[in-house]
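Let me begin by handing over the structure; questions about it come next.
Of the protein chains in this complex, all but one are displayed in their positions.
After this line comes subunit A, so read on.
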Amino acid sequence: MPVDASLVGRTYPPTRPYPVSEAKVRELAATTGADWDGGPVPPTFPILLAFEAMNAFLEAEGVELARIVHGDQKFRYERPLRVGDVLTAALTVASVRSIGGNDVIGTTSEVRDADGALVCATSATLVHRGGAA
């Protein structure tokens, strides 16, 4: 079992600094059919940071991405994201439970700006589907 309770409380190194660009905001907004014109950055944007932090965590623990199903995701914003922000995310393993042959991993990630100020706190539950892995 690649994921076990000994990981609870561990915080992984922050992701490399990520500059929020107009092009990326427009590209992500367009996936929902929106034509972004300089308005608010879509609130799901920090998933880019959280996802990179999650990938680094899975890679560090040798977990195959295709066996992960996303159980939930919650965001709490300290302030709106802005084009020009340079952000990092650091993931902490909050909980690991084994339910019906699956590992259910609770994570939290803090997204911070270049000054180190918290922009967004996000939590995700990752379900690692057991089986032949």
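To be clear about the criterion, a contact is a pair of C-beta atoms (placed from the backbone, for glycine too) under 8 Å apart; a residue touches a chain by one contact, two chains touch by 3 or more; residues count from 1.
Assume contacts and distances are computed from a predicted model.
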item	value
Record-based protein name (UniProt) of the chain missing from this complex, from "Branched-chain amino acid ABC transporter permease", "MaoC/PaaZ C-terminal domain-containing protein", "Helix-turn-helix domain-containing protein" or "Fe-S cluster assembly protein SufB"	"MaoC/PaaZ C-terminal domain-containing protein"
Identified contact with the non-displayed chain, of A:8, A:28, A:83 or A:104	A:28
Omitted-chain contact residue, chosen from A:22, A:59 or A:72	A:72
Subunit A, residues in touch with the chain not shown (by the definition above)	24, 27-28, 30-34, 39-40, 42-44, 47-48, 51-52, 65-77, 80, 123, 125, 129, 131
